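Have a look at the structure below before the remarks.
Note that one protein chain of the assembly has been removed; the remaining protein chains are unaltered in position.
The first chain written gets the first letter, and so on, giving A and B; residue counts start at 1 in each chain.
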Amino acid sequence: MKLFDYHKATGLSDAQTKTAAGATLIAGGTNLLDLMKLEIQTPEVLVDINPLGEDEIAEQDGGLRVGALVRNAALAAHPLVRQRYPVLSRALLSGASGQIRNKATTAGNLLQRTRCAYFYDTASACNKRAPGSGCDALEGRNRMNAILGVSEHCIAAHPSDMAVAMVALDAEVAVEGPEGARRIALEDLYRLPQDRPDQETTLHPGEVITAVILPPPPKGRQTYLKVRDRASYAFALASVAGIVSVDNGRITAAALAFGGIGAKPWRNRAAEAALLGQAVGPQAAEAAADVLLADAVCHGDNAFKSALTRRLIHRALRELTGETA
Amino acid sequence: MQISLNINGEDHKVDVDLRRSLLDVLRHDLALTGTKKGCDHGQCGACTILLDGRRINSCLSLAVMHDGATITTIEGIGTAEDLHPLQRAFVAQDGYQCGYCTPGQIMSALAMLTEAEEGWPSYISESLEAEPDLTDDEIAERMSGNLCRCSAYPRIRQSIAEARAQMRAAK
Partner (left out) sequence: MMAKDQATMDVTLTMDTAQPRRLDQMVQGVLGGAMARPEGPLKVRGAATYAAEHAVADLAEGVLVRATITKGKVKAIDEAAALKLPGVIAVLTGGPLLRNPAQGQASEAPEQVLPEVHYFGQPIAVVVADSFENARHAAQTLRVTYTEAKAEVDPETASTVERPKKSQIETGDFDAGFQAGAHQIDALYHTEPHTSAAMEPHASIARWDQGRLELWGSYQMLKHNVAELADAMGLPESKVRIHAPYVGGGFGGKLGIAPEAVAAAHAAREIGRPVRVVMARQQVFDMTLRRTETAQRLRLACDATGKITALAHEDRVSNLPGESYSEPVAQGTHFLYGGADRRFTHEVARVHRPAAGSVRAPGEAVGMIALECAVDELAEAAGIDPVELRLRNLPKTAPKGDLPFSENALGRCLKEGAARFGWDKRGTTASRRDGDWWVGLGVAAAVRTNVLEESIARVTLEPDGSATVATDMTDIGTGTYAILSQIAAEMLGLRPDQVTVKLGDSDLPKSSGSGGSFGAQSCGSAVFLACQGLRAALAKRLGTTEEELTLKDGTATSGNRRVPLADVLDSGLSATGHIKPGDTEDDFAIAGYGAHFAEVRVHAFTGEVRVARMLGIFSIGRVLNRLTAESQCHGGMIWGIGSALSEELQHDRRDGRIVNHDLAGYHVPCHLDVPQLDAVLLEDTRDDQANPIQAKGIGELGISGAAAAIGNAIFNACGVRVRDFPATPDKIFPHLPFDDWG
């Protein structure tokens, strides 16, 4: 870990000013410290934003405003989240461990970096870590890497579970910066790698995430399913956050977001549209999967993810459209 | 930079390198080596401590960010003469082998039982809203952030279940 200057943020504008000047913000630190220890990130200035508060969950416009510093554990356990947004609660609880969830924050979870093994090894070529150096994952051991939204410069997968559920819920991110406050659809917070995989978000210089805004709970049933190499405490090979409404045996609304397979938490509106009006059954799942996976680009070890995702869609839809227990 | 920590009820002032983890402050500066370093990346749970009553990985915590914090470590929950019920149960049930992950397992279990008392669900809970039923599987899911390579898992969970029963009976 490289030496850095350490400041406790005195207020939001202090954090904005410092981050505009190149400082790195730290909240829970569960990923940033991990990266700093390996010198994958070497901030000159570290600004601790824990003094900002922003750790409240409040009802707002029929939905919820989740402060940026709300811990993952607190969010998952909040009665309104458990009751109205079970997909979010489940997604959070499927991620990491009890210890990490107690420390990791909402905004930090959104901004966590990929766990691509080559990003994590400074002796590897990685365009995300060292722009222009190449991508050792393309022909490397890429079993955990993404198949959607990837480029010839980067096939890193976004590792978050929480963000996948939030994307399915049409969450927005509230940010405040030098030019004032704005809201960004969470899906649009993330950039695709294209030829600059090091540029991961659409945040402007000096902008700080202050909250995640959840719209009123959607109609329909919700689920979060995650497939991984061991039963717990592992990143997703593939995961799905699904919210589906059925009327008279036909699908009337559907939101499906995916983790473990995308360069960002992945949602494809055309795949969802393919479900609308369809009779409940395997054919509906096939229709959505065909659209979603038409864009898949695999690189050897991760080729199984396409078929696995198809199966996850079947499993999620059957669960969400079947008779209630 | 100088920071103050209240550890196991005792106040400590420590002058720390900005880069030093809470774990290394405990182990190197305060000789509280009961908290273990297994991976230094939040991947094993051996460094679990309680921060304001909640379990965290002390390896993924910069000490300077915890100035003024209240911390409980394995050294603070029982003594040689008066072991904590969890500690007693781990001894009686052979809830360990090499012992290296043990402090982390115990601290994690202690906080996990509190979480369950507060009604926190887990990923495998049938219902997110019902009172948690701490079955063996439920304990397993909630303890999965603590690896044990000796693989004492079955008896770690038996130890936790036994201690929980004793702690409830004592209430």
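Everything that follows uses one rule, which is that a contact is a pair of C-beta atoms (placed from the backbone, for glycine too) under 8 Å apart; a residue touches a chain by one contact, two chains touch by 3 or more.
Here the structure is a predicted model, which is why all the values come from computation and not from measurement.
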Visible chains that the absent chain touches, using the contact criterion stated earlier:
A, B
Of B:L22, B:L51 or B:I106, which one is in contact with the hidden chain?
B:I106
Give me the subunit A residues in contact with the hidden chain, please.
1-3, 37-39, 115, 117-118, 120-123, 136, 139-141, 143-144, 227, 229-235, 237, 281-282, 285-286, 304, 307-308, 311-312, 314-315, 318
It is residues of subunit B that touch the chain not shown, namely 17, 19-20, 24, 27-28, 31-41, 43-44, 46, 73-75, 78-80, 83, 86-88, 90-92, 94, 96-103, 106, 124, 136-137, 139-141, 143-158
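FYI, only the chains that are shown with their structure count from here on.
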For subunit A paired with subunit B, centre-to-centre distance based on mean C-alpha positions, whole Å:
28
Which bits of subunit A are touching subunit B when the two form their complex?
1, 3-4, 6, 26, 28-30, 33-34, 36-37, 46, 48, 50, 73, 76-77, 79, 82-83, 86, 89-90, 93-94, 96-100, 102-103, 231-233
Subunit A contact footprint on subunit B (complex, rising order):
1, 18-19, 21, 40-42, 45, 48, 51, 54-57, 60-62, 64-65, 108, 111-112, 115, 118-123, 128-129, 140-147
